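Contents: one structure, followed by commentary.
One protein chain is absent from this view; the other protein chains keep their places.
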Amino acid sequence: MNLVLFLEQALNGLQLGVMLFLMAAGLTLVFGIMNLVNLAHGSLYMVGAYLSVALVNLTGSYLLAVPLALLGTLAVGMLVELVALRTLYERDHLDQVLATFGLILFFNELVAILWGRAALYTTLPAWLSGQIELVAGLNYPTYRAAIIVVGLAVAVGLWYVVTRTRLGMLIRAGASNRTMVAALGVNIRLLYTVVFGFGAALAGLAGLMAGPIYTVQPGMGEDVLIEVFVVIVIGGIGSIRGALAGALIVGMVDTLGRAFLKPILGTLLSPTAAESAGPALASMLIYLLMAAVLAVRPAGLFPARG
Amino acid sequence: MTDTLLAVEDLYKAFGALKATDHVSLDVRAGETHAIIGPNGAGKTTLISQLSGTLRPDSGRIRFGGEDVTHLTAAARSHKGLARSFQITSIYRDFSALDNVALAVQAHAGHSFRFWRDARRDPGLRDPARAILDEVGLGARADVLAANLAHGEQRQLEVAMVLATKPRLMLLDEPVAGMGAEESQRMVEFLARFKGKQTIILVEHDMDAVFSLADRISVLVYGRVIATGTPAEIRANPDVRSAYLGEGGQ
Partner (left out) sequence: MPNRGRLVTIVVLLAALAAVPPLAAVFGQPFYLDLFRRIMIFAIAALSLNLILGYGGMVSFGHAAYLGIGAYAVGILAHHGVHDGFLQFGLAIAASAGIALVIGAISIRTSGVYFIMITLAFTQMLFYLGISLEEYGGDDGMRLAGRTQFAGLLDLRDPLPFYYFVLAILVAFLYLVHRLVNSRFGMVLRAAKSNEGRTRAIGVSPYPYRLVAFVIAGAMCGVAGALFVNQTAYLTPTFMSWTRSGEIMFMVILGGMSTLIGPVLGAIGLLLLEDVLQGWTQHWQIILGPILVLVVLFAKRGLAGLLPGSGRDD
């Protein structure tokens, strides 16, 4: 195992972490402010991915497709909120889970009808494909580097909004005491809509960035969603800081685990044992991590207060 | 000298900048009915919650029968003999009144890892439960769903559940809250029967109830105990008078 390989995988871990953060931030905000468990969050991610791939294939222009895909996902999200989710705010979590589960079935099938069940592919524009040289001897795919940059920029932007703006103050207040914020006369409806829009946009962004490098097919949202759950449980519900910490931890552990667990086990056990145990253990790693964190901190690492 | 059954030592609990319990110390003697009064927002329910174990104090100690119970869970304290009724009615709404009390009886009849016998047909649970319901005056309403009981009856049910756990100390948080004059009177008469035999901490706003039941009264204002004494002493206490009458509440 050499340093370059390790750095490459570490960067991949960072890239995964950043994407998980985008998803987790949206989900945790919606839960923290509106007390809504939204399983269909993964579907918005899927919509973002499908829209970007379809639009790139349609228009041939990546730069045109990206904002359109983002707006499209936002529109779909707002429509879903209006039609289905509004009524769920007052319901208990079980109802929310089941109703949004129904939405997942709907969206997965809708996408299958429109684009089929086979995975969809797209090509990146020339200026995004290829590699860039980060340091001497370390080449990294340009696109993945771009994802990291965009993701971190969004993280900084979110931090700014949450800590420095009035909206952010309302979000933080709402996350720890929903009823108080309503009692203060804040337009709750509007706040909910804005927060949900934020969440949808973040999911859509994650999706459209994922399009070119991950498998775009029905059900892709749910695989990511469950990892996002692990992120939120580890990081703590309702807090952006928790989402970031959890996302980076999960991204790193998952990526490095998959890359290096088998070779590491190979030195400890026999090659054949490592061959079967390695991938099995690697796929279970983040869940075992979650269990470990829960044993020590049942509320996660950085839960929002109250 | 009568024994101290419950000793509260320098209890402190703050919610951010709000000091709900501000270095409270008091002692409750065995067999006495000790009332805690104070204006709204004084922190009475917060204090009761810390005594019963549903809330953890930031610092301070609670000794029950000489034993330090500060870090015991609510369930553990219940088994030590500390029983609590809630200010905001907290009963099993989807069970009958009899089921409610039977559950409290069951909770103190050993463990509940019994998987086969029908609990609702167990005379060991039903008979004591019925007896307690009769005692509080709900005997005729035993099979009514708790959610369908009148508010006053629900308050009676709260007290019944406290009795069912065979307590050494009863923490009653506004037992007559929301009751009409006649109902309150009956509840007060009922509670009066325990004077000397049970130890009761009574949080109440209803001054008639307080002055007829209490052996001693502690007055809580802004999380602090400003006076403790017999009803006569409290009535005459100038600080108490100004807290209630002078500044108009708070």
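Order as written gives the chain letters A and B; numbering starts at 1 within each chain.
Quick note on the criterion: a contact is a pair of C-beta atoms (placed from the backbone, for glycine too) under 8 Å apart; a residue touches a chain by one contact, two chains touch by 3 or more.
Computed from a prediction, not measured in an experiment: that's the story for all the values here.
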Fill in: Listed residues A:112, A:213 or A:256, member touching the removed chain
A:112
Worksheet item: Of the residues listed, A:158, A:237, A:252 or A:265, which one is in contact with the missing chain?
Response: A:237
Fill in: Selected residue (touches chain absent from view) among A:11, A:103, A:216 or A:274
A:103
Item to complete: With the missing chain put back, which residues of chain A would touch it? List them for me.
Response: 31, 37, 84, 87, 91, 93-95, 97-99, 101-110, 112-113, 222, 226, 229-230, 232-233, 237, 276, 279-280, 283-284, 287-288, 290-291, 294-295, 298-299
Worksheet, complete the sentence: Listed in rising order, the chain B residues that touch the chain left out are 52-54, 73-76, 78-79, 83-84, 86, 90-95, 99, 102-104, 106-108, 112-120, 122, 125, 161, 164-165
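Simple rule for what comes next: only the chains that are shown with their structure count from here on.
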Worksheet entry | Distance between chain centroids, defined by C-alpha means - chain A, chain B (Å) | 48
